[in-house]
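All protein chains of the complex are present and in place, except for one that has been dropped.
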Amino acid sequence: MERRARRKRGPASAGLALIATTLLAGLSTSAFAAEEVAKIDTGDTAWMLVSTALVLLMTAPGLALFYGGLVRSQNVLGVIMQSFTCMAVLTLQWILFGYSLAFGESHGGWIGGLDFLGLAGVGQDPNPAYAATIPHLVFMAYQGMFAIITPALITGAFAERMTFKAFLVFTLLWSTFIYDPMAHWVWGVGGWMRELGALDFAGGTVVHISSGISALAAAMLIGKRLGHGHEQMPPHNLPFTVVGAALLWFGWFGFNAGSALAANGLAANAFVTTHVAAAAATCGWMAIEWLQRGKPTVLGAASGAVAGLVAITPGAGFVTPLAAVAIGVLGGIICYYGIRLKESFGVDDALDVVGVHCVGGIWGAIATGIFASKAVNSAGADGLLHGGPGLLLTQVAAVLATLVYCFAGAWLLLKVTDALVGLRAEEEEEYAGLDLSQHSERAYVLGSVAD
Amino acid sequence: MERRARRKRGPASAGLALIATTLLAGLSTSAFAAEEVAKIDTGDTAWMLVSTALVLLMTAPGLALFYGGLVRSQNVLGVIMQSFTCMAVLTLQWILFGYSLAFGESHGGWIGGLDFLGLAGVGQDPNPAYAATIPHLVFMAYQGMFAIITPALITGAFAERMTFKAFLVFTLLWSTFIYDPMAHWVWGVGGWMRELGALDFAGGTVVHISSGISALAAAMLIGKRLGHGHEQMPPHNLPFTVVGAALLWFGWFGFNAGSALAANGLAANAFVTTHVAAAAATCGWMAIEWLQRGKPTVLGAASGAVAGLVAITPGAGFVTPLAAVAIGVLGGIICYYGIRLKESFGVDDALDVVGVHCVGGIWGAIATGIFASKAVNSAGADGLLHGGPGLLLTQVAAVLATLVYCFAGAWLLLKVTDALVGLRAEEEEEYAGLDLSQHSERAYVLGSVAD
Amino acid sequence: MERRARRKRGPASAGLALIATTLLAGLSTSAFAAEEVAKIDTGDTAWMLVSTALVLLMTAPGLALFYGGLVRSQNVLGVIMQSFTCMAVLTLQWILFGYSLAFGESHGGWIGGLDFLGLAGVGQDPNPAYAATIPHLVFMAYQGMFAIITPALITGAFAERMTFKAFLVFTLLWSTFIYDPMAHWVWGVGGWMRELGALDFAGGTVVHISSGISALAAAMLIGKRLGHGHEQMPPHNLPFTVVGAALLWFGWFGFNAGSALAANGLAANAFVTTHVAAAAATCGWMAIEWLQRGKPTVLGAASGAVAGLVAITPGAGFVTPLAAVAIGVLGGIICYYGIRLKESFGVDDALDVVGVHCVGGIWGAIATGIFASKAVNSAGADGLLHGGPGLLLTQVAAVLATLVYCFAGAWLLLKVTDALVGLRAEEEEEYAGLDLSQHSERAYVLGSVAD
Amino acid sequence: MKKVEAIIKPFKLDEVKESLSSIGAQGLTVTEVKGFGRQKGHTELYRGAEYVVDFLPKVKLEIIVSDESVAKVVETIEKAARTGRIGDGKIFVLPVEEVVRIRTGERGSEAL
Amino acid sequence: MKKVEAIIKPFKLDEVKESLSSIGAQGLTVTEVKGFGRQKGHTELYRGAEYVVDFLPKVKLEIIVSDESVAKVVETIEKAARTGRIGDGKIFVLPVEEVVRIRTGERGSEAL
Partner (left out) sequence: MKKVEAIIKPFKLDEVKESLSSIGAQGLTVTEVKGFGRQKGHTELYRGAEYVVDFLPKVKLEIIVSDESVAKVVETIEKAARTGRIGDGKIFVLPVEEVVRIRTGERGSEAL
């Protein structure tokens, strides 16, 4: 959305990034054409290079540790491996054709063309259609990091039982047939959701709802872990999980504030709302847990932080810091209940991807429809509280479309994967753990027995 | 101090950040008024966004791992939880009223007014009183990260025995009644220590001495851990501690070089002095330990690094890199002896907060009075070695005032907390560990027995 | 090399970083002299401050965790300590005289003079000979981080058996007599390899080949670990290793994209090629392992990532992203076979420094000679594929010179070290582990027995 | 009194413990052990090096019982721990001469 | 000779070891174990799911002693390990037929 915002504001308002231009405009009589303005701003570029790196950090070590700590010790490598593999495989997919499908010339608002295949035409100069002050390569790389983390999020749902081969096939299919089109719809020039006017600053629909609802399909189709319901499956390393959550929080500044695509006031706003929502949701989750269970837990605090970060993602550049408090606190509480849903559905969503990312993402999209304000971002819209009921409806429509497309699509792709290579590890493999059965490795050899 | 420095230099010298302005000044006859100059510089903003994120990283995973590795395994989550909770709770405190108390319009130099309550008036435009080239929101967020880590530092003193509830109450009180005023005195426009002329570039008094001396009060009041003196209490995970120390070192670049509030030569100086002092102090601690104990230890090296970072904090933007060598080496040695003090006092400062932060902070403040040089920062002052004995006296005065106010204040607030909720966990809870007793969680489940 | 590039392009083309200048040049009649242009650009400075911090992060926690996870649990602190000590000791070496030896006024292309001794003349203003838009202090600090990680890489070869004292002596000697001259030859103004026209964007020869071949000398001279060949020595903590690899990947953006010394299009290109090569090499290693061993391993994936990062280092700013795919995939496969070499040689290169850094570095240097293109970087040269066979020969010459000098030099310095303090720990010390024998510490105390 | 020691597969621990509880056993002690036997181990791969690992994770149960309960306890463990696949483990019975409950100083079967 | 096995609370280990040393015991072997008994366990909470944990950390001491020392050793452990609260643990005495010191090949009570 921010991308559209920038384009719409046009050359004149892209100026914050180009102080000199603005100043000169008063001195010189000659007008500057848009093309001439499309010069690289070193400050914006510095910030976007950093943001790009930060979003990669979210996948590994961020998510890898967050998820890795939550599984049992015989599966920690298997889970980490899936995040790490996303970094490898999806980078190639992205530069070869994924980026083009998402950001190439639109075909009817549905899918990008093949103009950027193999990064053709993606060079050191800016592409003003998306970001006028940074090299096109940086915009491409930044977007590529989103394409990596989104499928990695899904892996939490089928943790501890899917074969590595199935994960690989499914992830490649999902990225190509779900993620790339979704990114086009929402962020591509001409994408239909973008045209509709839905606001999604940093990926509420594209990243969180899409992965969250696909996670539901995956958990349903692959079935419960052996022993689920009978055996206890406590997290094997909660310090890892908290470190992972903290790194996610840190990296999310790149994810959200980087979505301003510049080091400006809007980035500052997104930075602060992100931080505030994470903090507020941590408080919210802790409070409700304390009330209901008698104690606040460390895992609850970490989960709350992630829930808040998810919830603020679509609105980070459209709402005020105070609105972020509300979005965060409610996000924490809603997701606390969100992860209970699986009990009713009887689905073994091992690491609560649905409860946090799908539920939190939906709340975030709706909250954007409630709290968004043009005073924060003139390129945005006014939400319910600022007199604009229309936005809320648009947001709901975008959410529903995302839910339907992604659930159905993921279901289909999982069926295809199952037919091709089989989704689930053998019973013996599952007992031994994915580390040994899929990768012939053990995570820890701490004792003196060479076991 | 840097904040004052910038203000004093006035609109003209804020120029480094605004190349265009400077250049234009020679061409155009019209003078630029201060208001017009208060434009956002994207490079400064990029650096300050990064610095803000880095200072958050210092609390978690930085400090969380540093402290978490040092306690026994049954308390690691309890300790990590306290750092993580500071990130959550103090962020809300800060945006709701803490920032206003610290940086609002001064009431007689003692406390800020309520003008910034709920971030009223804190927006995307710069606030030239504090930082003319970055959005006010960024300045606020950057300062907020300092408000998070400072109370988190104290938790090392009462580790392994304070209830979570008591920690929460005490931390909120301490932030409001100790940290916010201290920040105002030293950095607020009109703050009395600032007016006095004391130099504190990045928080020697506000962050380290204040937390260090409060840690002493806390350790005294809460008493020793059960078994202290009889049982051995070795760190349970030193790799975590070293990783934490390395992340603190990394994040401290944001803490110190970020305190220049711009990406300029001063930031470069602070960056280098920070790095050099950390290195020198590591060498200092290792050397003295090698001489005295026969071996250099890994924990010694990590502790030395932190000691050096503490020691350089007040002077980072006022001294030369070579002075930083001296400040660092001596800082390492002084803190090596500093942590022995507790043996004489009979106080169980579990993770040596006093020995490192209070002692190292005092040394840093005094060292600034010795080594500061106007050649490094014209907005600073000359220390003893550069012919200015006055500064040293001012520094000592600032240290003493900080020690008195914070010790007395912390003592009082701890008494209040004790009266309200009780400071200390039950004996059974302490034996079982804070992880189980306060949070009903275990950190590690590595074996196959579902214990 | 990039440094040469910038110099050659001269004042006019340094302009990207100075938009205002360029714009003004059209308005004003007065020409700007080079000195006046040497103003700090805040965006470039922001990026270089971040890059400097990122390269430090690579050593610890990056490399410390990567190596630390690979050794047995009784040696993890010993290995981490060596990385951490490099950060401390080599920082002092660098500011006192190392920087001057590497970047001081050249003496016949062989070694820098003593002009920068103790950072004399290294201040807040730029040094246009190396980087015209950032403070000289930043350039110095950035280069210093390379001087830290290079010797740290070598420690993997003699892991688990060298005394700490020997490590310290050897490292100081090696830095002074191998690293500093090598850096001068390749990057110093007037350095002979630079004059030769060899391309090394971010340190293929200086960092990877030099450390890799020195590692071979070290592993040969110190001999095999006790039990090597009979006992199994599995990595004790693979999650640490993967986290380390991910942090290396993250930090390498500073290492490679930072080598543009500015936040510009060239940095963007280096950023993307770095990311792509890491991803491609991970895929390459996983694929070959899957084919040959039946399963892809997590350690294989992590090793592949590092191999790709090594391989792209010399060419990052000279080749296209698609070339980086080829360099990466082949780099992963070549290093997969590279680590087998030690079996034939009968050398116990404990953590495969030779197979990854020496072999990968050689491949990278040659690949630069094949794929380099002036279309990417006009200050570079055209490689074999773009019609320039000359470059390939130059690259091979540079590689050979590096191999000979560093192997012979390292051999000599190891002999000296052995004579001075003895290289190897006692048999009893080795059985007990370096943690206890060298540092009197244990890494983990997880159980309840106070062992 | 006797000491019954059983080496079982780790994932059977809960089931065995439940069964023992249900026949009135009030105490037992569990240790993580590594077993070497007919059940074959696995291979690990680290950078191409193959490690053959013979030792498998097992759990050892120790339970002191009165002479008359031995048969029952052995039978109960046997049933609950059996999967029918190799590596199910063993049960050993050893003589015990004295038992003391530390808390009370009780001796003999009262101490159980 | 006899083998004395004691299951005790972990934080009592040092005290027990000191007491045994002071009566001349020269060797013992310690294992970390999990105990299930009258002492009740605790509840853990992970994202709202409650796990009831019955197994408590205990330490097992094994010490081989000559027949005449058994009483003394048992008594010493009993005294040092007692807190008087439930879960203090048990001491078992088992017969031992032979002892060998690996280093020297000594047998019997000389090997202790």
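Order of writing sets the chain letters: A, B, C, D and E. Residues in each chain are counted from 1.
Just so it is clear, a contact is a pair of C-beta atoms (placed from the backbone, for glycine too) under 8 Å apart; a residue touches a chain by one contact, two chains touch by 3 or more.
Just so you know, these numbers come straight off a predicted model, no measurement behind them.
S.K.: Quick one: which of B:Gly98, B:Gly112, B:Pro235 or B:Gly380 touches the chain that's been left out?
M.R.: B:Pro235
S.K.: Looking at E:Gly24, E:Gly84 or E:Gly105, which makes contact with the chain not pictured?
M.R.: E:Gly105
S.K.: Quickly run down the residues of chain D that touch the omitted chain.
M.R.: For chain D, the residues touching the absent chain are 2, 6-8, 31-38, 54-55, 58, 60, 74, 77-78, 81-95.
S.K.: Extract the touching residues of chain B with respect to the undisplayed chain.
M.R.: 232, 234-235, 289, 293, 295, 297, 299-300, 303, 336, 339-340, 352
S.K.: Extract the touching residues of chain E with respect to the undisplayed chain.
M.R.: Looking at chain E, the ones touching the missing chain are residues 3, 17, 26-31, 64, 94-103, 105, 111.
The rule we apply is simple: only the chains that are shown with their structure count from here on.
S.K.: Using mean CA coordinates as chain centres, what's the chain A-chain B distance in Å?
M.R.: Centre separation, chain A to chain B: 32 Å.
S.K.: Spell out, as numbers or ranges, the residues of chain A touching 2 or more other chains.
M.R.: Chain A, residues with two or more chain partners: 19-20, 24, 27, 41-44, 46-47, 50, 231-232, 234-235, 237, 293, 295, 297, 299, 439-442, 444, 446, 450.
S.K.: Provide the list of chain D residues touching at least two other chains, using ranges where the numbers run on.
M.R.: Residue numbers touching two or more other chains: 11, 14, 30, 44-46, 53, 57.
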